[in-house]
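Missing here is one protein chain; the remaining ones are kept as they sit in the complex.
After this line comes chain A, so read on.
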Amino acid sequence: MRGWWRFGKWTALIMFLHIIAVLIFTKGFLLTRTELPHSSHCSDLSQSPCHSSSCWTKPAVDRLIIIVLDALRFDFVAPSSFFEQKQPWMDRLKVLQRMALENPSSAKIFKAIADPPTTSLQRLKGLTTGALPTFIDVGNSFGAPAIVEDNFIKQLIQNGKRVVMMGDDTWTQLFPNHFNESYPYPSFNVKDLDTVDNGCIEHLLPSLHQQDWDVLIAHFLGVDHAGHIYGVDSTPMIEKLEQYNVVLEKVIEELQNQSGPGKLHENSLLVVMGDHGQTLNGDHGGGSPEEVETSIFAMSFKDLPSLPSEFVSSSCEPSKNMCISSIPQLDFAVTVSSLLGVPFPFGSIGRVNPELYALAVGTWNLDDNRTWNNQDETKLEEWLQNYVNVICTNSWQVKRYIDVYSASSVIGFSSEDLFHISDLYAKAEENRSNSSFYKNESSNTSLPVLKRQIGAYFEFLSYVAELARSKWTEFNLKMMGTGIGIMLLSLYCHILAIRKLNKSYGGSLLLSRDSGISFGLLLASFTVLMRASSLLSNSYILKEGKVANFLLATTGIVTLRFSFMKNKMLLEAATFLLLAFIFRIAIEVGLNKQAATSQFMSASSSWMLGISISESLWTYMAEIVPILALIILGYFLYKAISSYRWGIAKCVIMGTIFSYLLIALHWISESNVLDLAHFLKGFGKNYIPRTIYSIGLGQLLLLAFVPLFSKEETSNYKGSLFVKMISILSACSSTVIILQGKQGPLVALGSLLAGYCMMRLQGIEQHTLRGAEVISILDPLPILQWSLLAVCLFFATGHWCAFDGLRYGAAFIGFDDFVLVPQAILLTIDTFGFSHILSVLGLPLFVAFSSMPNQTEHRSLFSIKLFWIFMVYGLITATTVTATIVCVAIQRRHLMVWGLFAPKFVFDVVGLILTDVLIFVASIYYF
């Protein structure tokens, strides 16, 4: 054990550093918010201290038309005089500007500020729930995007409103069964500018004449797609905007025609809005002003007065007599809910925006320029009283959400913040009770009181929104920086440890010369760096398997060249390349599977050569080949062990061979090819896998504890290392193979063969023509290849770095019901089985077969080389993961940060810690 400590302490230290670094970085990076399952109900209001007439608020509009123009920049809508320079894409939606100018009290343009991430899906989620979507909305199922949180659409349905949707099919994904009628069009094809829009136009105008809906949602995608393909400053973009102008003109004309008393749209509100903006190149997703600034145009078809100036936060354009105020998108859900008179979404933290609210709720009639006479003042007061009631309900709902959230969420708000929130709320409430007291006395004093009280509510609401924003949308850069710093420190420790090992290796061989920098070392460092820097781009992360395979094949070609140079082991090098090619095909199959579910990839099955062999033969092959491969594996194991005499190992191997037989039996019973399946079915389905798991566990326990009791000294260190390796690999393999399914034995055979080739080829660069006696060189190239192969195996076995890439089916082999712990363990074994567990445990391959002299005095040499290999492998993994972490930190405002970078980060980090732990355990086991 003391011998182990000499180098083993490094593995422990590095593992410790990695865990600390990952924890700190994750805390700063992964924003989490718990999704609450609660929803608001009409009856809830009885708990609130506020006055209410009907359900939460008095309905102010009967019908609502929401037209969403995807990626609508603010300057598409606002008049060009608001900007320094007039650009070709400005002033194209003239009808909106004209309406806002002509009827300033009933039509208004707002600048809407979205919260990042500014992608359509996240924005729609934010718009309808009034919350801030984050990476881990805990409680959401990772696969399906359907919104489970309480939201505006759900409230509409609950309260008997009928909703019609047309356009972007993201809505039907988010709200699968909510719409009375829906006309979804695929949003997938970015190059198609017109399908969605034409579909919308086709249904929009006729729908305006119909009575069978209360809320209409039309989502146009053309501007978004035109931006993605051509950019903002392009003819297609301007054509799109002009087309929208025509459509909106028609819609407004139609609504105006029917806005008379008793007509269909007597009390309707039209909202034209963007879900987010876009940059001049048409990108969006991040948090730059261009991306978050979009616009809301709202228009009611009644003649209404305007608000007193205290509530108007606008920037005005005096020359044109037009003001534009700014409104956070967060406020949309709650404002619209209050206008329609439905309960506010439970998790909303927005406030009812006074200006937007005033557009539809005009209860008094006065002009800004006129001095207020007594009557107007009463009306204003009435309006304000009404608004106070609304905002009171609003504040109560937000307070309730914050209370419930901090009670039920793991990572809530700090107690300090909560105290401040309660304090502000209490103040506002106190104000209100005072004001209702005043109200009875004189109406003259109540106006300023009401205003003050609204102010108090505003203070509370804006504080909550700000707090939530900092909690849910802002990264903690300090923590992220610290995490990265510790990771870099751990890399330094790694290199230090490897240098130490190098030195003592040279020392124990009594070599004076330093091995220096070999070509293999250069190539290995170059490859690792290439791979590390490739992680900066989302495209390379998506195709990581192919990149790893490309690098693996490159090293394979270099080794082939070496073997040409030395004129030996050509067959091995060629086989290795062939295997790389086979893995590449498997990776492409995996990529295709990924493309089917990923929102970032388009399926390209171009390379597939439609297999037209007769179906039955094909299925027959698919059943037989894996079983054949299993038999071959078992045979190899048997052969490998037969020449050694070591009690436990033989026991373990026999157990594994028995497990293989069981696996074969299990597969036969599952297949339909043979009829004997029937009588095995009931019995085999769960018991066979469970037997295999328990055999595996038993083997591991045996291997772990028996050496403690029987200390036998072997002079044949190489042999005993080999036996140890074979037995632990075989103990793990049966479980991994059954979880991987029928590809398992094939992949295992392939990696066995690849490992054999690598082992044979190791150090070939240094071989002299006479013989392979050079042992002084520690060659990192085969370890790099092994690590690249591990990455390839991860992807070739049909995994990818996303949560929908987990093979959930594997968790239920041998189990019918979901129990968290066993299922999580099985899923981990399936996900990391080949790529991490077996790879790390198989590393001693390069020592057990190395051409080192097999004498007792060289025992320390073996252990040094073993540690060295573990360390180099760990360093390669750690370097890649550090690169991932740095890239994730750099790309934290990237469009795909939650879709792609964050899952990659999670997978990599889990893999890294698993690798560290395995290296730690393996170094104890093998020592």
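What we mean here is this: a contact is a pair of C-beta atoms (placed from the backbone, for glycine too) under 8 Å apart; a residue touches a chain by one contact, two chains touch by 3 or more; residues count from 1.
As a convention for this text, contacts and distances are computed from a predicted model.
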| item | value |
| --- | --- |
| Per UniProt record, name of the chain withheld from view ["BUB3-interacting and GLEBS motif-containing protein ZNF207 isoform X1", "BING4 C-terminal domain-containing protein", "B30.2/SPRY domain-containing protein" or "Phosphatidylinositol-glycan biosynthesis class F protein"] | "Phosphatidylinositol-glycan biosynthesis class F protein" |
| Candidates A:Ser539, A:Thr619 or A:Ser642 - the one touching the absent chain | A:Ser539 |
| Residue of A:Asn549, A:Gln594, A:Ser720 or A:Thr877 touching the missing chain in the full complex | A:Asn549 |
| Residue among A:Arg584, A:Arg760, A:His799 or A:Arg892 that touches the chain left out of view | A:Arg584 |
| Contacting the left-out chain in the complete assembly, out of A:Ile557, A:Ile631, A:Cys651 or A:Val706 | A:Ile557 |
| For chain A, residues in touch with the removed chain | 537-540, 542-543, 546-547, 549-550, 553-554, 556-557, 561, 564-565, 567, 577, 580-581, 584-585, 600, 606-609 |
